[in-house]
Structure formats: C-alpha cells, structure tokens
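Sharing a structure with you now.
Every protein chain of the complex appears in place save one, which is left out.
Moving on, here comes chain A:
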Amino acid sequence: MANYSTNEFKGGLKIMLDGEPCAILENEMVKPGKGQAFNRVKIRKLISGKVLEKTFKSGDSVEGADVMDTDLAYLYTDGEFWHFMNNETFEQIAADEKAVGDNVKWLVENDVCTITLWNGNPIAVTPPNFVELEITETDPGLKGDTAGTGGKPATLSTGAVVRVPLFVQIGEVIKVDTRTGEYVSRVK
C-alpha cells in the first residue's frame, strides 16, 4: 500500500494508525510564521469507531490503508454471519457481528448497504440512510391525536426501538432515518 505525506491528507483518506485502518475526518494545518508546520488531524478508527485527534509533523508520511467501500444487498443471517450480495456479479460476502455492530437493527432484506472492506474483509456495515420497518409492539395511541405530543416508544421487526407519534399502530410500516434513529413518516 502506498504511503501518504501529510500534504496529501484530506477528509476521506484511509490510513493505518497503530495497526488499525482509520479514515481522516478533518485535517487542519498548524503553521507558525517561523518554524515547523504540523497537521492536527481528526481521525475515525474504522474498526472501533473511535474518533480521536492526532498531530503529525508536516512532511512526515504514513502508510495508507487498503480500505474500500462496496454497495451490497443484505440477504440473511445465519446467526453467526450476515450475508450480503453484489447484485451485479452475485458474489457474496459474509460480515461478522463485530463488523455489523449496532447497525444490525437496521438491516432489511434486499436493502443495499455499504460494506467497508479492509484487505478484502468486511469491517463495517452502513445501512441506507432510510429504512422501512414494521412495528411489532407499541402502546395503543389516544384516539384523535394527530400531531403527536412527544410520542411513544415502538419496537420494530428488527428489534430497533424508535419514538413514534401516538397515532402510529402495531402492524404499520414506518420510515426511519438510520443516522439519527428517528421516525420520519408512515409508509402506505
């Protein structure tokens, strides 16, 4: 894998840090009028998800990480692995629990997810920004409530729990924003 100099740092670049692939989120140059320049970089570790700040001496270089994102459709889980398929080549990839993480609650069959591969192995699964899921459990709402006054919790078919307006009932399908975990609308 190529090395990258601090001059090539920018948001989105994938580098190796302490043996873990990382994505650069922000890169700020700190350059005194007289003296050595430094790069203050905000980094997300792609396996642990931790965000941290790191300072580099400008001109130093770091090893790039062989990380690529690929869009794959979610098929099913066998309990140990979550299986995804490339809809064009029909090639399948299995992600383990660590890679799927908390996003397991947003996996809907046939939805196209972004799978992050490091050296060819899945390390992260990002669901679509919006998913549609059926409500399996929620308290009956008050009749006539349409605006929603704070709402109520509802459990979805994947086990995810979101706050929904009072008028939404069991058996209905709702649209949820996976980035915030918030209810968007009912789906007809």
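Keep in mind that, in the parts below, contacts are C-beta pairs under 8 Å (C-beta built on N, C-alpha and C of every residue); 3 or more make two chains touch, one makes a residue touch a chain; residues count from 1.
Here is the rule we go by: contacts and distances are computed from a predicted model.
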item	value
Among "Fe-S cluster assembly protein SufB", "Protocatechuate 4,5-dioxygenase", "Elongation factor P--(R)-beta-lysine ligase" or "TRAP transporter small permease protein", UniProt-listed name of the chain not shown	"Elongation factor P--(R)-beta-lysine ligase"
Residue of A:Tyr4, A:Phe38, A:Trp118 or A:Tyr183 in touch with the missing chain, whole complex considered	A:Phe38
Absent-chain interface as seen on chain A, which is shown	7, 28-38, 40, 54-57
